[in-house]
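Dropping the structure in here first, questions after.
== chain A ==
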Amino acid sequence: MNPGKKQAEMIREISGVNPLKCMKCGKCSATCPSYNEMDIKPHQFVSYVVNEDIESLINSKSLWKCLSCFACVERCPRDVKPGKLIDAARQMVVRKKGQDYLKADEIPELLDPELPQQLLVSAFRRYRR
Partner candidate 1 sequence: MQRIGVFVCHCGSNIAATVDVSKVAEMALMEPGVAHAEDYQYMCSEAGQAKIAAAIQEKGLTGIVVCSCSPRMHEATFRKAAERAGLNPYMVEIANIREHCSWIHKDMEEATKKAVILMRAAVAKVNLNTPLQAGESRVTKRALVIGGGIAGIQTALDIADAGYEVDIVEKTPSIGGRMSQLDKTFPTLDCSACILTPKMVEASAHEKITIYTYSEVEKVSGFVGDFTVDIRRKARSVDMNKCTGCGVCQEKCPSKKAPSEFNRGLNTRSAIYTPFAQAIPNVPVIDREACIKFRTGKCGVCSKVCQAGAIDYEQKDEIITEKYGAIVVATGFDTIKLDRYDEYAYSQSKDVITSLELERVMNAAGPTHGHLERLSDGKAPKEIVFIQCVGSRCADDRGKPYCSKICCMYTAKHAMLIRDKYPDVNVTVFYIDVRTPGKNFDEFYRRAVEQYGVNYIKGQVGKVIPKPDGKLLVQGSDLLDNRQILKEADMVVLATAIEPNPDVRKIATMLTASIDTNNFLTEAHAKLRPVESPTAGIFLSGVCQGPKDIPETVAQAGAAAVKAIGLLAKDKLMTNPCTAHSDELLCNGCSSCENVCPYGAITYEDKEVNDHGIRETRRIAVVNNALCQGCGACTVACPSGAMDLQGFSNRQIIAEVDAICR
Partner candidate 2 sequence: MQELINRAKELLADGTVARVLGWKAGDLPYNPEPAYFETAEALEDFVYNGFCGANLSKYMIEASKMEGKTMVCLKPCDTYSFMQLIKEHRVDREKAYIAGVGCKGKLDIEKIRARGIRGIESIEGAELTDDAETLKIQTIYGEKSLAYADGMLERCHVCKGKEHVIFDEQIGESKETKDAERFGEVERIESLSPEEKFSYFQSELGKCIRCNACRNVCPACSCRKCVFDSNKFDSSQKANVDSFEEKMFHIIRAFHVAGRCTDCGECSRVCPQGIPLHLFNRKFIKDIDELYGEYQAGADIDSKAPLTDYTFEDAEPSIVGKRG
Partner candidate 3 sequence: MPLEKKEFKPKIVAFCCNWCSYAGADLAGSSRLTYPADVKIIRVPCSCRVNPMFILRAFEKGADGVIMCGCHPGDCHYSTGNYYARRRMTLLFSMLDYIGVESGRTRVEWVSAAEGVKFSETMNSFVEKIYSLGENVRLGDLRCKN
């Protein structure tokens, strides 16, 4: 299996998304607050996964520009959820760096009381599998 194919499969598995459901309407890009900062636009995530070009996705700026606000997930009429795809790609990078996600039990002691709740939730969203 070529590495692209394997990676693409992994993304599909992590995200639980079937990119073939996309009808290319662009509502994700329309709705994205980080659109202008991104080199690969949200609606393009899908075709990168379909075309099994995960390397480009992983090396893109977009990977780190996505806020995980999940507006695209919320509004996607075809249940494709580009946000989940990019999240999965990010997961892959994070895992590659050997930084596996935390166990729930380890969290309380790491918490700073000053830490805004929202940040925590956002981080969970971003780094949960």
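Note that contacts are C-beta pairs under 8 Å (C-beta built on N, C-alpha and C of every residue); 3 or more make two chains touch, one makes a residue touch a chain; residues count from 1.
The candidates came about this way: all candidates are chains of the complex that A comes from, given by their letters.
This is a predicted model, so every value here is computed, not measured.
*Asks:* Thinking of the complex as a whole, which of 1, 2 or 3 is in touch with chain A?
*Replies:* The candidate that touches chain A in this complex is 1.
*Asks:* Which of the residues in chain A come into contact with candidate 1 in the complex?
*Replies:* Within the complex, chain A contacts candidate 1 at residues 21, 23-32, 35-36, 41, 43, 71-72, 75-80.
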